[in-house]
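The structure appears below as structure tokens.
Removed: one protein chain of the complex. Kept in place: all other protein chains.
In order of appearance the chains are A and B, and numbering begins at 1 in each one.
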Amino acid sequence: MSSRYVIEVGNRHIKDVNEEIQAAAKAHHSLLVRNTLSRHNLGIGLPKGVDVAFEGSVGYYCGGLNTGAIVTVEDDAGWGTGEGMDAGHITIGGYAGMSAGAAMRGGTIHVRGDAGPRIGVAMKGGNIIVEGKIGSQAGFMAHAGKIIALGGAGASCADALWQGEVWVAGEIESLGVDAVVKEPTAEQVAEVDAILEPLGLVDSARNWRRIVSGQRLWYFESRDANAWLMI
Amino acid sequence: MCGIAGRILGKVGDVGTDLVELMDAQAHRGSDSTGFAIYGIPRESGFIVRAMGFERAKLGQDLDDFHYILKEHGADFLENPTWDNSGDKHYSVRMVISEPGDLARWTREADTICHRLEVQSVGKSLEIIKDDGDARTVAEKHGVRGMIGTHGLGHARLATESAVRPNASHPFWARPFADVAIVHNGQITDYYNWRQRLERQGYRFLTQNDSELIAVWVSDQMSKGMTLQEALDHSIKQIDGVFTYMIADTNGIGFAKDRFAIKPLATVQQDGAFCAATEEQALRRVYPGRAKIINYDGPAKTGIWGRGELAA
């Protein structure tokens, strides 16, 4: 596309960079952010309808609170990529640091490399696809949404889930507290394949483990109010 | 709560400048104080001593007393001591001394005047420089950019539970072990228990900073026969809290990360040199172009980056 707007980061104040990104997003469909130098807080609260590519690696919270933008990070991303995002699509070319997709509510995060610990922590919706291995405590206390790891998973996988699901095709180091492996139904596999399909990642030979909450931690003791009348 | 960094060069070079850049990039993680541990060209004999005095007006008296203790242990100044000429009440002094008969015993004696003049590092190549303020301020004041050497550590401090004082900054020397220094990011939650145990063994702590504990703890394990790698592994099981720390000696830098995967560490090994920092964006100061970054985000990790093992 000829009208790709280019933004230089370098040592500029990150506030100015974000203001320029926001302003450019109003006038252009496609932005290229260059010389990122793994800086933090790049592309916060991006709007719908814009395509933002970050050259090289980014620091913490890139694409945080995204409301619909298509974000591409060429190499690695730091902590909390796409945290709290509502909609949109974030692709990380390399490694995604700790807590990617933390508390996200919708949209998709696609990690081509491995992911650090606590990916999808407290997520409320949306999908996270990791082509490599996911780190420890993946999906810690995830409320909803899916984390799909085509590689393996680190220790304490799917720790203390609410209603989220963690799908792992490779080796799982260990399961987290109250995490239970369930045999996926054909429909559930089809659902996951539908998520992977646009990314060209469907492989029918995968041996999926679908991990959900054992619901042991859901209830302190009882839903019955009388149980709490003691004091 | 802090930012930390480590740097190893393939050969002697501008390690001071690199560390200043690494810490300047992480100044937002804490600017209460900044410090550097720099391993210069090792001396054949004698030690370099870095120390901090707290009352500039009494500098002469402090040095005389220090000198007296030194001579009692069979050593002497090899060069005239030099000090910063800032107007600050506290002062930093650099000394070159011949080797005391027993380093541990001399250190204990020298520490009897630590309330006036505190020894901050002793080594054949190690020099620890630390002071109040951010990386630029400390580097400017002490000429850190001009320091050459093989490797080193850096630290930017956001004070948690101990005072903001120039001597409570990192890095900490693993007294009384020559050429060993640590930097730490995190909090040790069983600090008081460990400190008491080590004090009963005869170790002396000069600050209330929990990080000082790590330096002594690791050195103590090694003095009892553990290798550095074993001590690092052991620390993960033995020390409670959240931490990433790096410990350096003349051979290189080791690190350990707690079992909860809380504190970050990013590294790069390229062109026969090595760099580690809390944040990747700091590494970009040294490697602005393409570089393969390895993040140690996971739980319970340890490792040693040896100076000799860096492939070009």
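In this text, a contact is a pair of C-beta atoms (placed from the backbone, for glycine too) under 8 Å apart; a residue touches a chain by one contact, two chains touch by 3 or more.
Here is the rule we go by: contacts and distances are computed from a predicted model.
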Per UniProt, and picking from "SufE family protein", "Sulfurtransferase", "Inner membrane ABC transporter permease protein YdcV" or "Glutamate synthase domain-containing protein 2", the hidden chain is "Glutamate synthase domain-containing protein 2"
Where does the absent chain make contact, in terms of the chains shown?
A, B
Hey, which of A:5, A:79 or A:95 is the one touching the hidden chain?
A:79
Could you list which residues of subunit A touch the chain missing from the display?
14-15, 18, 40-41, 44-45, 59-61, 64-65, 67, 79-80, 83-84, 86, 98-99, 102-103, 105, 118, 121-122, 124-125, 140-141, 143-144, 162-163, 177, 217-223, 225, 228-231
Chain not shown, touching residues in subunit B
1-3, 28-32, 158-161, 164, 185-186, 242, 262-263, 278
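We take it that only the chains that are shown with their structure count from here on.
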Counting only contacts in the complex, subunit A reaches subunit B at residues 37-40, 56-57, 59-60, 76, 78-79, 95, 97-98, 116-118, 135-137, 154-155
Note: in the complex, subunit B contacts subunit A through residues 261, 264, 279-281, 283-284, 288, 290, 293, 295, 297-299
